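Encoded as structure tokens, here's the structure I'll be asking about.
With one protein chain removed, the remaining protein chains of the complex are shown where they sit.
Showing subunit A:
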Amino acid sequence: MRLGSGTFAACCVVIEVLGVALFLRGFFPVPVCSFSGTEHQTESPAPEPSAGAISNWTKLPPPLFSKVVIMLIDALRDDFVFGSEGVKFMPYTTYLVEKGSSHSFVAEAKPPTVTMPRIKALMTGSLPGFIDVVRNLNSPTLLEDSVITQAKAAGKRIIFYGDETWVKLFPKHFLEYDGTTSFFVSDYTEVDDNVTRHLDKVLKRRDWDVLILHYLGLDHIGHISGPNSPLIGRKLSEMDSVLMKIHTSLLAEERETLLPNLLVLCGDHGMSEAGGHGASSVEEVNTALILISSAFERKPGDVRHPKYIQQTDLAATLSIGLGLPIPRGSVGSLIFPVVEGKPMREQLRFLHLNTVQLSKLLQENVPSYRKEPGFEQFKVSERLHGNWIRLYLEENNSEVLFNLGSKVRRQYLDALRTLSLSLSRQAAQYDVYSMAAGTVLVLEVVALLLLCVPQALSGKAELDVPLLSPVSSLLFYLLLLALAALHVVVCTSSDSSCYLCSLPWLAAGGVMVLISTLLCAVVSALTGMFAAGSRLSKNPLPSNSRWSELDLLILSGTVGHVLSLGASSFIEEEHQTWYFLVNTLCLALCHEIYRNCFVGDDCAPQRCPHAGEEFDGVAAAPQGKSTGPDVWELDRASKHPSPLEALRGPERWMVLASPWVILSCCRLLRSLNQTGVQWAHRPDLGHWLTSSDHKAELSVLATVSLIMIFVLVQKRCSLASKVAMAFGLLGIYCYRVAVGNLLFPWQQNNKDISKGITEARFVYVFVLGILFTGTKDLLKSQITADDFTVKTVGLWEIYSGLVLLAALLLRPHNLPVLALSLVIQTVMTHFVWRPLRHDAAEVTVMHYWFGQAFFYFQGNSNSIATVDISAGFVGLDAYVEIPAVLLTAFATYTGPVLWAGHLVNFLASEASRPAPETQASGTLYLRTKLTSTSMDGVKASIGFWSKKARGGSRCGGWASALRPLAPGGLHLLSALQTATADPWLPQLQAC
């Protein structure tokens, strides 16, 4: 079967994405869930166990607290309360923690440490899956059983003020609510005032049972200026005073009621040293949790240190405190100190309820639950409990009762711990079978790609894919049979659930067919290669020493980068690798330029005499790089007498200076945004600029960048788009002023901050206009077919439209990134690539490297915490899913996308100019694309496996689990670009 190489590449990419998806499905565990999810209150609570005697207590125990106030402070790290900052800024809380009637804990949040999954964990007690991060943007209604649902069903009246996410999760559960949107991260006072302003009124009212307050300000401050900012202290004092207000009011009310009240102060996740959250560092995971109630009285001198518990424990505790059934999906265990003051019978009753709930969950999730140690412990303690009840009902000696009771209690606590642990571990199990299938698929595609590269290079841009013959071969059927047998065996024998097994038979069969087809194709391609190789081996192979230093660098850099991903630190600090490579690339270019400029003419006389056969041997030696294969060099030199000779005057100087210009630009950009993990907390220019004291400087910088963007983009556009561009850039400035990031010179203090919707839409109109004219030009050139200028102008207009969109979406302090990327592109095009006549492959790889480096210059990293969600809300009134996701993705991948766009432009404009070397570039271009695509695939797998090998620490895994998502996107993009750009190039060559 003959395929065009573009089609082939596209097919390969599709299959590869499938393989990666399968792998990911296996890697990300299915969250533990209760299957009897939606129907509520059908089953009666478990009765008290009793051995022989009949217990009279079958109903749920009564609530322990009359009112519960949950004060959730976003990003309340443990040391904000228990550390030195807490002592300094939260005196009242510190007093409560040290001397008051309270229990304090460090609650460990499981990654992903993002608000929405954390709220779910707090309220349902379950471990939300990774997929919930994606849903963090658009929280759907929570269908699982939760404390809120149970409370609502029990007729409790709940009032909520704070983050809108809650309202989306529980749309009909609140008696009264006021949601605050959290997407305007720059605002950290109003979000909280919006909550606090209701407090006075609500605390006086008596018509509620549960009050939930979610304060966002602290998290916003963290995102803006990090955990060491002075703003944090102020915010903590504010929170302290709010806490004091609530507590005193609750105490005052308590005198009139019988039951005590409960005040819960907690954080949903922590805050990393950079101020973000999402990953799994200790700072992000540890949150403060304080339970305050007059029921927790303590004697003087009773020092309670904060204990470590799981965040999920809160749901079970709250349910018991409110006298509700524990949410079915909860994996948490009761926080025991809460019920410590109660009589023994009640304590045991609470523990029993919790254990029964956990063991039910275990039964639903683990087929072989009877073998679990936790379940056995549960059975033992239930039996003991029954005995105790019999003794109790027979009214035996109280001391014997107490001793036996404390033994039962210890048994229960052990059982709880084991059950909770094994359930959490259940959520952290990998589905090895699906992972293996995905890996095999990816590896086969990569092998096939690599084997077919020589064919794709052969000039026709077409290749034979050995597909039909293997399908009819015996090998194929044997393989298929073997795989099917394996599938049946694995699916019937395994204890835990497999994704592949849960698929319908047809889909699983499809995967099997795909795997065996590809394997056959690889095998037949291999045999074909060997056959061809044995024929070729009679002729001497052309030595592969035709590489210049630059090619060597490009190759070793690419390979080295892939290898470096084996170490998790290099994944976390991947930006360092790219900056390093780009710098080295610039220095290598510098070397090449200088040699061409100064030595090119001098060396001419001494070329000939000692060249020839002697040097072939030298080239094979390890140091061959320096004495080099000059035969080829001389050939090239004689064909094209040193290209830089033609340049004289200022242009020559520009060529000489260009690498240094690029290097300085890169250094500037590097200090703009600190990213990664180890050095992310270091001060950088970006933070300095975004702090509110430096608005004037930021405005000047943004203006300069916008002007630079205009100057660099406009010269290749048509007049109409020039004007549109100018207006668009003006609109961007107005938008940023309206949002409150920048200042007009005539307006010193801005009071009115709006969403800037009109301004942003004004810019969108121009973006669409420019894109439209560009597309129109392109289509026109397709029809007339020989008008290259129209085509290049069209392509450039599309590119400039993208630039305009990027300028709108990027934060103002990132505008220099955009401007300098344009500067570097221009300099490289005019003074490096064209004068030095690099071939398309080199140029492609350089574009790829720069694109990667710019991804990190923007301040991104491989952690999800650095994704700037606010870009998805530019010009939108409310959250609209598709545009928001698209805009966020574009803003995140601006660097790589723009460099890819520039590559298309560059290659198109080179193809249109009469240079001999670029004529053959199409296939080379394809080659590099193919290899870089397959590299991405390999990279993803390596990144994964390295993490997995690291002792299965799930926490560490999250940071790099995002890894394949980043290259996956790029990957897709470069592949699509291959598929779309490839048909153009043969056409261009034909002309």
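Descriptive notes on the structure:
Here is the rule we go by: a contact is a pair of C-beta atoms (placed from the backbone, for glycine too) under 8 Å apart; a residue touches a chain by one contact, two chains touch by 3 or more; residues count from 1.
Everything below uses one rule, namely that contacts and distances are computed from a predicted model.
Here one chain is missing from view; checked against "[RNA-polymerase]-subunit kinase", "Phosphatidylinositol glycan anchor biosynthesis class F", "Eukaryotic translation initiation factor 3 subunit I" or "Ribosomal RNA-processing protein 7 homolog A", UniProt names that protein "Phosphatidylinositol glycan anchor biosynthesis class F". The residue from A:531, A:567 or A:765 that touches the chain not shown here is A:567. Only one residue from A:576, A:658 or A:844 touches the chain missing from this view: A:576.
From the options A:94, A:424, A:473 or A:584, the residue with contact to the unseen chain in the full assembly is A:584. Within the complete assembly, A:598 is the residue of A:598, A:653 or A:744 that touches the hidden chain. Here the missing chain is touched by one residue of A:666, A:706 or A:904, and it is A:666. In the full complex, the hidden chain is touched by subunit A at residues 564, 567-570, 572-573, 576-577, 579-580, 583-584, 587, 594-595, 598-599, 602-603, 606-607, 610, 614, 617-618, 621-623, 625-628, 630, 633, 663-664, 666-667, 670-671, 676, 678.
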